[in-house]
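Worksheet for the structure shown next.
For chain A:
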Amino acid sequence: MLLEKRRLAFTGSTDPENGFDMTVINDLFKILVFPGFLFVVNLGLFLEWVDRKIYARLQNRIGPPWYQPWLDVLKLFSKEDVIPEGASSFMFTWLPVFYLAVTVTAFLCIPVGAYAAVYSFPGDLIVVLFLLTLATIILFLLGWYSGSPFGRVGAVRAVTQFLAYEVPLVAALLTQALLADSWSISLVMARTTVGFPRFVGVHLIALAVALISLQGKLLRVPFDAPEAETEIVAGPLTEYTGRRLAFIRLAERTEMAVGVGLVSDLFLPFPARLGVFGFVISTILVTFVLSVLRASVARFRIEDTTVLAWKYILPFSALGMVLAIIVRG
Partner candidate 1 sequence: MSDMEIPVGPQHPALKEPESFRFELEGEIVKSVDIRLGYVHRGIERACQDRTWIQAVYLIERICGICSHSHTTCFCQAVEDIAGLEVPRRARYIRSLIGEMERIHSHLLWLGLAGHEVGFDTLFMYAWRDREVILDALEAISGNRVNYGMNTIGGVRRDLSDRDVEELRSAIRILEERAGYYTDIALEESTFRGRLEGVGKITKQQAIDLGTVGPTARAAGVNVDLRRDDPYAAYGEIPFNVVTAEDGDLLAAAQVRLGEIRESIRIMKYILDNLPDGPIAVKAPRRIPPGEACSRYEAPRGEDIHYVRSSGGDKPDRVKVRAPTLANLNAVAESMKGVRVADIPIIIAGIDPCFSCTDRLVRLQDRTSGRVEVLRWQDLSRRYRR
Partner candidate 2 sequence: MSTCNERTQGPESQATGFPSAGPTISSVPERSPVVPETNSGPDHKPALGAEEDLTRRVMDACPGLGLAVERIRPRRIWMSMPSRNVRAMFSTLKGIWPDLHLSTITGLDTGSAIEVIYHFVLEKTLVSVRLTLDPEYPEVDTVGDILPVADAYERELHDVLGVRFSGRHSTPPLVLPDNWPEGYYPLRKSAKGGEKDVGHGDTGGTATSRA
């Protein structure tokens, strides 16, 4: 909440002619409705449906109707809320809320197509990455304070995996930033097609690394060891029920929208050219790739994930960065 207030002060000065009241209403609308809270939560749930539908079709199933993710969340809100005996009730109650706040805040920095981000400044890319990292730490705390052995194993795994994918993910985004010569998401976005034929190779390397690391960030197969159902039930989330689980679920979907949106903005040409529509199309495209990846492999053990990340993905992403520096010349 504190973060959002500060942001208000920042954006409040954009249009002094309208008078103070109008600006506040305008900003509140931006933060709470579009392109802020309501938009990102719904986009997240929509992408969940896209993901589930594609996954189902790839598995020769019919898949859920489009409104299923909304129903799931509504149902969770109406379910019984249990705090297990061994859990820390303060952490247990507030962490899910923080989780959602952090991911929604991260999205405020992400431009939705031509529609500028609620809060945009040079270096906002770093802030988004920082907030996404914070989300992972919250996931760790969720598990650690839930008082369940499954939660603890899952929490430790989440942090272990964080060490594996974080560096390649940052490196891949950094490659894009280097090519565009800016830390501002909207500038990188505007310049995705600059130097078009020359940079394609580097773009593709960075995109591949970003997609794989994003899959790890979002704890999806094959990198779902922290939440591996058949091993540790639901990992950090095992003990959560009802409202709290609904908050976590919304936060996870938002995190997905942030990650997918970030990759779309930074790597794909459509958001800058086709506006909001292009943004949504791009997120669907990125989700599609992530779904296909999820459907075609088995889960890695956590040790294997680390090895894979450090042995193969990291050198690959470093290569991308070096190439970026060279081609920028």
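The candidates were selected such that all candidates are chains of the complex that A comes from, given by their letters.
The definition used in the following text is that contacts are C-beta pairs under 8 Å (C-beta built on N, C-alpha and C of every residue); 3 or more make two chains touch, one makes a residue touch a chain; residues count from 1.
All figures in this text were calculated on a predicted structure; none of them were measured in a lab.
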Given options 1 or 2, the chain of this complex that touches chain A: 1
Chain A residues within the candidate 1 interface of the complex: 58-61, 84-86, 147-150, 152-153, 156, 221-222, 224-225, 228-233, 295-304
